[in-house]
Every structure is written in structure tokens, then in C-alpha cells.
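Missing here is one protein chain; the remaining ones are kept as they sit in the complex.
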Amino acid sequence: MRMAVLTSGGDAPGMNAGLRAVVRAGLDRGFDVVGIRRGYAGIFDDGFEPMDRRSIVNIVQRGGTVLGTSRCPRLRTDAGLAEAVQILRRQRIDAMVLIGGDGTFRGGAALEAAGGPATVGVPGTIDNDVPGSETSLGFDTAVNTAVEAIDRIRDTATSHEVLHFVEVMGRHCGAIALAAAVAGGAEAVLVPEAELSDRTLAARIDAEMRAGKRSVIVVLSEGAREGSAEQVAANVAGVLGLEHRLTVLGHIQRGGSPSAADRILGALFGLEAVDAVAEGARGCYIGQRSGAIVRIPYGELDGPPVGLDQRLVRAAHLIS
Amino acid sequence: MRMAVLTSGGDAPGMNAGLRAVVRAGLDRGFDVVGIRRGYAGIFDDGFEPMDRRSIVNIVQRGGTVLGTSRCPRLRTDAGLAEAVQILRRQRIDAMVLIGGDGTFRGGAALEAAGGPATVGVPGTIDNDVPGSETSLGFDTAVNTAVEAIDRIRDTATSHEVLHFVEVMGRHCGAIALAAAVAGGAEAVLVPEAELSDRTLAARIDAEMRAGKRSVIVVLSEGAREGSAEQVAANVAGVLGLEHRLTVLGHIQRGGSPSAADRILGALFGLEAVDAVAEGARGCYIGQRSGAIVRIPYGELDGPPVGLDQRLVRAAHLIS
Amino acid sequence: MRMAVLTSGGDAPGMNAGLRAVVRAGLDRGFDVVGIRRGYAGIFDDGFEPMDRRSIVNIVQRGGTVLGTSRCPRLRTDAGLAEAVQILRRQRIDAMVLIGGDGTFRGGAALEAAGGPATVGVPGTIDNDVPGSETSLGFDTAVNTAVEAIDRIRDTATSHEVLHFVEVMGRHCGAIALAAAVAGGAEAVLVPEAELSDRTLAARIDAEMRAGKRSVIVVLSEGAREGSAEQVAANVAGVLGLEHRLTVLGHIQRGGSPSAADRILGALFGLEAVDAVAEGARGCYIGQRSGAIVRIPYGELDGPPVGLDQRLVRAAHLIS
Partner (left out) sequence: MRMAVLTSGGDAPGMNAGLRAVVRAGLDRGFDVVGIRRGYAGIFDDGFEPMDRRSIVNIVQRGGTVLGTSRCPRLRTDAGLAEAVQILRRQRIDAMVLIGGDGTFRGGAALEAAGGPATVGVPGTIDNDVPGSETSLGFDTAVNTAVEAIDRIRDTATSHEVLHFVEVMGRHCGAIALAAAVAGGAEAVLVPEAELSDRTLAARIDAEMRAGKRSVIVVLSEGAREGSAEQVAANVAGVLGLEHRLTVLGHIQRGGSPSAADRILGALFGLEAVDAVAEGARGCYIGQRSGAIVRIPYGELDGPPVGLDQRLVRAAHLIS
């Protein structure tokens, strides 16, 4: 068995831990293991590289992905797909493990449909928006990063009467914002999944302040609203007649040494992916459901979006 | 409804997050909420203190427990129990939320049996050894602390030929050691639940070094063996003819700002505990099973010990 | 001797360490020590509070300031000054220690001029812009915070071809930006003290990329340019035909547990301030010159601005 592995899409802490597990488990089964550099693009530009135990020494704690990642529009064309399948055949790849998000898995499905090797996905994205899985590599780390930022702002926020806004990642999915708000004890949270007008938000903040809060921190997803976070912040602060400060966490959330949970998840996802490959599985990705590690058919990628954890929605409402 | 809340046993990061959720959710239901300082000892020495929203401002991020904790041998006597029940009646306590470990919950069971108020437990212990629950407040933080220590040692371990031993907490339960070993990429792990002789361990390390490892880190629970960690380390290093260094993490693992996961768990456990109190539940503790928040009867405290997560045992074996 | 102490201006990590040293050293000399809450505003709104050893337990590690701070326009009027002097007399304050920035010290000078008590300043500001002192409380922590952010972005920046911009604090002073750029290995830095056109910056980045850099991070002070950081980033990226991402660190830099260096500085500054008070000094602030702790007369506040450390300017140029 000759098994390739790549990382694709936006990088996420824990991808290296997942990669390490895939390589070690593959070698343990006697597979030939091949890394592909720069994601799908590496198929076209000779990114193939044999992996042994030395290839993955001392990477479990490192952020980003040592294999690299990139966009690959070429794979979205029929010609590109056909060429990729040919190259993968020439490289004698029997199966591929794809570490990335739903877009990465769709690429795998397309490759399979075009006659390519078996593919098995491993969810690696800080956004935690892979359908059917409760979590993905990088989400726990990203939330911890956002919470640390909120803690620091809280230190200073207790001294002044200023509204603080913290923009976190999540164009279509408020998972990071919601989890960070609950963990950080934020006074309010704005997510793409829920409508909340500036006036309503301002009224809510006003109520908190009347109840004695001396500092107010609002967490918002980058995709929570039309318009920039700065506009939202200025509007809400304007309604209340307060000053405001905006922090934009940006790519800080993608980096950093992965949390213990993300590394352990990388190990479990990686081992399961190699088990799946060994058993001849294809057309599926690994995920977590009710705490268990499971295999999910690519078909579920077209199901309903994940949605927010309603327990956290309640927590944010009750104890912010 | 007049609801008391206390923290008891060894303190754990996330206890404050749990406390905050219990108080906020209780106030939201219109309960009178009373904190008891210094654990069960506070029942006897006038530790009762009314809690309002201000009592829990800015505590979600703080390690330890703002209510304090202590040992209370007095509660283990019949006379002590009877006195405690009387005091709790005088204080008109209808229900108590107990944040702590299995010993804390046994105290609650004894109080109920002696005619005391309804009690509901919330697992708060870094050891993750509460029967029936997959996790407890403080475990995720403690593992992250241990992993950070391993990462730092790895930085320097790559330069020298020295065996590094890291002792983590866990007198009867290897959960921290196992999780930290998988997440830290340790070369071996010693836990109370599994026999592993010094010679076998040395042979295993020898094999790793022959396979090219330049640095070796062994994680061991404080309860992994008779005798001190220093003796184990010296023995194993002696067999291999190598130098060794020992790090003892000790109480570092109990402190620190709680991780995002422990704070969120504190919110979910705390909300469920107050739901339980509101519904008239008693004689149970909150836990996590298959990822869901559940209520577990005190009777399960006498069930079989938790045991190691076999998925992690496999991961430690395959990818160390 | 009855000595008051307050914190004023933007808060900074290490203020609590300074406060602790002032209180402990004052008590050790047998002074009555009084804290004033909310900075100068506390003089007017009854912010006086006796300080003993218990007042400062467990604060050395905390961000922000436990005494609080606020703006106080009232002190800038003659009537306000006269009233403040009267209140301070009524409170029998013999001397005041003022922890803050140059504005705070000017307030002290004005109080002295109006017949108020002796005042001694302690530099506490992340901006490191107090004339005559090499450093101030909070600067080291703020630089570490910015560097941590740069490290995280570097993790992910190594995978993609995107320009990263990180905005740090410093409206008039590029000290944080320069230090963070050198420590973070940033490819370029923009500060208020030096002109650098977008075209020149773009040319420089282009040269770096031709020399093989796969990732580019530019650090800029909030006051580096007219216009927003977003505009600068968009312009430079536009010239180069690359994508860009902006991170705005904002108030994250003001918070967080102080670094060891800031806590030690707090101890040394605080002890020296109390020595000065005991010796009857007035009209001066503590500072660091050539590594030594010194007293600097208020007159130097009107001297030339601090300017950038030219050794770091050279380092940024040579080794970015």
C-alpha cells in the first residue's frame, strides 16, 4: 500500500499532530508513506516526498503545517482533475489522506469520481464548520487564543468606561465567537447565525451596565454583519454615548502551538484515517460524534450546515 | 429556594467558572444563593456568605477557587454530620451544589443520609477520576500545563544525550500522564494502571534510540510505582548507561488560568446543576457521557474505577 | 509620615507590582499608607483608602491596576487644583507617589505648584515614552505580547503568499513597534519617528521576497501614518499585487500578567520612590539610566522626546 498525505485549505494548529499520526500509523502498518507539499498544488508541481520517522520528528508542538498548503484552482477544472489522476497513478498512490476543511474533502470526492485513488479526510480547520463532526483540528487552539486575548482586554477594561469589541474568525460560522464569549465571560456576542440589531445590542449592553458591570466586552465573528467590525463598534458605542476600542485578532488565531486537545484529536483522527485506508474505505472523512471517532461519507458535506451548539447559546445568554 | 454552593477537595482550574455559572443561573431563577467558604469546614466555622452578581465578577479566568477549600475530618463523624445538618437547617439551605471530586460527593451523600438538604455534585478535579464522567473541571488545563513543560524540555533535549523524566500528578489514575504523553509526543509513559518493569521500559527506550531518536522523554504519574520518581529514573538510566534529569511538576498543575474548554465545561456543568436543583433532583452529580451533559446517581461512585481511555493507550503505543 | 499612592493614565502591566513595593516599603518605614482609587479623580470623589499588607496580597501577578485609574479633567483647572490641595491637606497627606506617564507627573507638578504635598513619580506606561528614562512599567510585557502575536502569525504566514500587517500601540512613539519587530524578526517596521513611503516599503518587501522570503510580516505603530493601518496595508499590498491581512492588537497589549522584568522594575522603582519620599524629595520621578535607578526632576519632562534606540534601528535594518 502506497499512501499519500497532504494538508490543504487554511492551515490550523494540530495539522502537524494529525500528519505525524498518519505517518507513524502508516509506517507501522508497513505502508509506503508519501507527503505531498503545498496541498493539491503539489500534485502538479512535483511536491511528492517520501516520509519516514525522521520526517515528523519534533513537529507535534509546531503551529501551521510542515507540508505547507496553498490554493489550487487547477483541481477545479475537468482537465486539472484528469491530469491529477494521471500523476497520482504514475506515482502509484493507492490512497490519500486529506487534512483540511470541507473544500478539501470535496476535492477528494472529485478526484475519486475522476478515477483517482481512495481518499479519506481529516477535519483540520479552526472554524469548526465541517458538517457532521462536533469538532476539527485547530478549533480548540483558536478558541484558547481568542480567550487569552479577551482576558488581557478584561485586565485593562476594568479600569475605564469603554466598550471593547474583539473580532474573531468565522465568516459563515460563529463557533469560535460563541465559545470564546462563553469562556471569556464576554457581555455579548455577535455571530452570522443570529440576527441582532445594533439597537438591540446597545440596549442589552445598557442593561448590563445598569446592573453594575464596569467593563463590557463584545465578541463578534468577522462574518457577523454586513460592513466592517469598526462600523458595528462605532454604531453601538454611538447609541450608548460611550467610547469604543476594536481589536482584530486576525491570523493570530491560525497560529500558535496546538493545545493538548488538538494534538490528541490529531492522534485519534490520524489513527482512524489510517485504519480506514487499511480497511479499504474511501469517500469518507473522519469526525467526532457524541465524543466518538467515526467515519462520515462525503455525501454529508451537502447536508445542513453545522449550526451553533445550543447549550452554549443558552450559556452565553444566561451567564454573560 | 435557598441554594448553597461550595468547593471542596484539591482545587482545580475551572472551579471558579463552575461557581460563576451556578451563581448566575441560580440568581436568574430567583434563588437565594449562598456561598460557603473553605469547603465543608465553612459549615462549622460560619463560612456562609450571600452571593450576588458582584461576588463573581472577573473570576472566570482565575485559577484556584475564590471560595477556598479545606479538609474537613469533622464531617466524617456521625456527630459532625448531625451538627452540619442542624446548621444547614438553621441557615435554611434547601439545596447544595458541591464542586469537587468523588470524596466531596460522598460527603454530600452522607449529609443527605443524615437528613440534610438535597445535594448535586459538579466534578472538579484535575485527576479526571470521577466514576462515570468522561472529564472533570481542571483536567484539560492540567494536561495543557504538563504538555507545555514537555515542550520546553524537548527544546533542550534535542541537543544532548540525556533521559528526561517528567513526573505529573495522579496517585491512582494515569489520565494526566497518558494524555500529556500522547500530546507531548513522549517516548514512554508510566501509569498506575499498567505494570511496566524498569527493564522493559529501558528496552523500549533503547529500541527508540536505535531507531534514531535523539531525545527521550518519559512521563510518569506520581503513583506509577512504589518508590520515588528519582529512583525509577536512576534505575532506568542506569540500565542504559545514560544520564538522566527529573522534573517534578507538582502543584504547578493545579494552578493557572483555566483553559477555554474547562471554562466552557464549568458553564455547562454549572447550568445543569442548577437545572437539577430547580427540578428537585438530589443524590446525584453532573458528568459528561458520550459528549452529553448528564446526571449520575451517587451510587455510581462505588462502581469500577474509570480506567484509561484505550484509544489513547493505543495512540501512546503507536505514535510515541 | 502619611503617604498616598495612586495609579493614573492608561493602565500598564507592572503597576500592581510597583504599588505593592510602594506599600510594603512605606509600611516598613512606619508610614501611614493611603491608596487613592481611580487616579486623581479619587481625590475629589472620596477614593481614599488605608492600605495595609492585606491590601496588596496576591496582586504582583495581576494585570491592570487594583487601584483603578481614570481621566480627571478637573485637575487641569485652577479651581480643581486648589480644591485638590485642600482635600489632600484635610486628609493630612504629606507625600504622594504617582504611578503613571508624563501626564500623570505633570499633574503632580501642578499640585506641588499649587501648594500640595510632595510628589514622586513612577513611570508606568506601555509606550515607553517618559523622557529621561530608558524604560517604564509595562513596556517589556507589551513587547512580549506583540512578539507572541507575531510568532503566531509567522506559523501560518509560512504557508501562504500573503502580506501580514500587525498594528501595535504607540501614537507618537515607535518603541513597541521597533522592539517587537526586532524580536519577532519582522521584515519591516513603520514608526511615527521615521518617514517611509508606501512605495519605498513595497520596494523593500519586494527585495526581501526576491531574496527568498516566503512570508512577510510588517509591524506598524498606530501613529505611524496619517490614515488607518488598513489603508497602508491595502496600498502596499496593491503595489506588490499581493493579498494582505491586518491584525490590530489594540488593548491586548495593555493587559496580561506582567513579565518578570516588569515586576522586578516595579519593585526597584517602588523602593526608590519610597526612599525618595523618606528623604524629603519632591518634584521628581524615578527612572532608569544606564541600567541604574535614578531620580529625575520634573523639569526634564519638557526636554526633547525620547527617540528610538538607535541600536535597535540598526538591528531592524540589518537582520529583519
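Note that the chains are named A, B and C in the order they appear, and that numbering of residues resets to 1 at the start of each chain.
In the analysis below, a contact is a pair of C-beta atoms (placed from the backbone, for glycine too) under 8 Å apart; a residue touches a chain by one contact, two chains touch by 3 or more.
Just so it is clear, the structure is predicted and the values come from calculations on it, not from any experiment.
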Displayed chains contacted by the hidden chain, counting the whole assembly:
B, C
Check each of C:98, C:111, C:271 or C:306 against the chain that is not shown and name the one that touches it.
C:271
Only one of C:58, C:197 or C:231 touches the unshown chain, namely C:58
Residue of B:4, B:249 or B:316 touching the missing chain in the full complex
B:249
Touch as defined at the start, partner being the missing chain; which of C:180, C:220 or C:308 qualifies?
C:180
Which positions on chain C touch the chain that was left off?
17, 20-21, 24-25, 28, 53-54, 57-58, 60-61, 134, 140, 143-144, 146-147, 151, 154, 158, 179-180, 182-185, 211-213, 257, 259-261, 263-264, 267-268, 270-271, 288, 290-293, 311-312, 314-315, 318-319
Those residues of chain B that touch the unshown chain are 10-11, 13, 62-65, 68-70, 145, 149, 151-160, 164, 245-256
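Rule of thumb we're sticking to: only the chains that are shown with their structure count from here on.
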Thinking of each chain as a vertex joined to the chains it touches, would you call that graph a line, ring, star, complete, or other?
line
When the C-alpha atoms of chain B and chain C are each averaged to a single point, how far apart are the two points in Å?
39
Gap in Å, rounded to a whole number, between the CA centres of chain C and chain A:
36
Pull out every residue in chain C that's touching 2 or more other chains.
none
